[in-house]
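Starting off with a structure, shown below.
Here we show just some of the chains, and they stay where they sit in the whole.
Letters A, B and C name the chains as they come in the text, with residue numbers starting at 1 for each one.
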Amino acid sequence: MSIVVTKIDRSAQPLAADFAGFGAATVHEAQGRKGLLDSALRPIYRPVSIAGTAVTCELAPGDNWMLHVAVEQCQEGDVLVVTPTSLCHDGYFGDLLATSLQARGVRGLVINAGVRDIATLTDMEFPVWSAAVCAQGTVKETIANVNTTVVCAGQKIVPGDLVVADDDGVVVVRKEEATTVLEKAKQRVANEEEKRKQFEAGELGLDIYNMRERLAEKGLRYVDSEPDD
Amino acid sequence: MSIVVTKIDRSAQPLAADFAGFGAATVHEAQGRKGLLDSALRPIYRPVSIAGTAVTCELAPGDNWMLHVAVEQCQEGDVLVVTPTSLCHDGYFGDLLATSLQARGVRGLVINAGVRDIATLTDMEFPVWSAAVCAQGTVKETIANVNTTVVCAGQKIVPGDLVVADDDGVVVVRKEEATTVLEKAKQRVANEEEKRKQFEAGELGLDIYNMRERLAEKGLRYVDSEPDD
Amino acid sequence: MSIVVTKIDRSAQPLAADFAGFGAATVHEAQGRKGLLDSALRPIYRPVSIAGTAVTCELAPGDNWMLHVAVEQCQEGDVLVVTPTSLCHDGYFGDLLATSLQARGVRGLVINAGVRDIATLTDMEFPVWSAAVCAQGTVKETIANVNTTVVCAGQKIVPGDLVVADDDGVVVVRKEEATTVLEKAKQRVANEEEKRKQFEAGELGLDIYNMRERLAEKGLRYVDSEPDD
């Protein structure tokens, strides 16, 4: 009873380039600190920063068959998001599948499992965020779903949602919220630029953010030396 | 009752250079997906790719005395494979031992434990795969075996077996099977080159591997949209 | 009842540059194998080597408010040492706080938690050792202590102690012992240089350290082949 959903809403695609410029931490903050995938997902090379529309793919543990099914559903500007139905760190993905995705214009891969051929993937500059690097191959025996709503590394991913990934990790942005979040990210970055200049000039966060009074209210005391333990 | 075995079968040595060219994932596949060490073993720098004949060394936890014994048993083209008798992430190995191994023509170190001096090891271009980086030193009080058959990171290693290691991890190849595995690896790589061209040209794995019929038989269905949850 | 201690003993500061030259493993050995922080703390980029006087900061889990308080206590040549009061891998620290610390001449950050903006931190060449990289932000609601004696990643840190950190990890040196440890580190390095030449010339540790007799006394035997299992 596995399905492949062939039509997904890629309306947020035009915003992807701007999101890639902001990066995961800024976008995560801009949308109210939600949508961050588990920090166990790490990029195979650095620095790297991408954004794209999610195509989702489930896999049985130790079985990468559905990746080939998923490739066909990918288009220019997508990010392939892969999650096994139970935890397994096998190397489900390597340079041949990356070649196929790159030929279709896919921006990168996010997988809550292992990958291999990372030297070649790095040479190809094909971005991957994975939970492991592992040369262990997989079989092709069991089917699962493509382009259904999944939970990957702790976050719900709806096909067509924007996936933003860089050295800091991976964030998902709901497609309906993408315009609003992008606007807030822009404001945040503008605000940070201003703050950065203040910090460079030696101003303190305590003063920039007016924290001293509230800290005192909470009971923070300044003393000359540490009392005996 | 610890022993050092002084004569081991290095007959697979002439094949090492070819194996290094193929890398861990290809070799692992070529021998039927066996022989992969635990993916917790990672290289201290990348990219890197070696192969050589295994010299094995056991250590007591927190004790690196036997490494000095093992060095004497190493020859040009060997890979030193080290496993503590129980898990401990201390830094058993550093730049002086690496200097000694490099002087003997040893290709690299695989250790299911920690190492240190990794900045110097990287400068020296001495390849190391380890389970940890840790500055914690060790004592020299307890003896163990050198060049006996061991289990390291989940795999049986017989001295003289070929160890193939790169960015993807570490694989052991039985010396008796090395010629056969090498042949299969060559075929695999040739086959992959052909496939790579097809993928680059935009062909799909679904078609290249004739998967569509079998997927349909398993019950995979294509639909326009995801049914309500 | 949280406090900020405003006066700490930075008398070991003048020794910091020399310590940075020796690195964590050498210093750890020189002081009798003590003072090493948990090896889970890893640098965000490599190679890197620093030393400086510790300014300590506690945080509530998921709350980075006290970092702003700690910044004000930092001076040229300090290393900020941060530990949450219970384990949490959120990204407590990013590029704005790094800018503020760099403006004050702080040498680096050691944090038993997560950081973010690591691409920017790497570009800025601001050294960080952390237990995780995580884009998850934090709140500013709860106060804690600055410049009190803390346990960070398994080691007691007294403000003003020297923190030595490099690719191998992080070591703390008591300020009262810094001169003695530095002297021992110098001797150790001099001794190692001599040893390195011997190793490069192909001499064995077994001979350099006169180990053969003691190994024989412990019962180590050399045999031609491995007995049957």
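In this section, a residue touches a chain if its C-beta (ideal position, glycine included) is under 8 Å from a C-beta of that chain, and two chains touch if they have at least 3 such contacts.
Remember, predicted model here, so these are calculated numbers, not experimental data.
Shown chains number 3; the total number of identical copies in the complete complex of this file is 6.
What we mean here is this: only the chains that are shown with their structure count from here on.
Of all residue numbers that take part in the contact between chain A and chain C, under half occur on both sides, making this a different-residue interface. Distance between chain centres (mean CA atoms), chain A to chain C: 30 Å.
The multi-chain contact residues of chain B, meaning those touching 2 or more other chains, do not exist; every residue touches at most one other chain. Residues 1-7, 65, 67-69, 71-72, 89, 91, 94-97, 99-100, 103-104, 114, 116-119, 122, 132-137, 140, 142-143, 147-149, 159 of chain A touch chain B in their complex. If you check the complex, the residues on chain B that touch chain A are 23-25, 28-29, 33, 36, 39, 42, 46-47, 49, 166-169, 171, 192, 195-196, 199-202, 204-206, 209, 211, 215, 218-227, 229.
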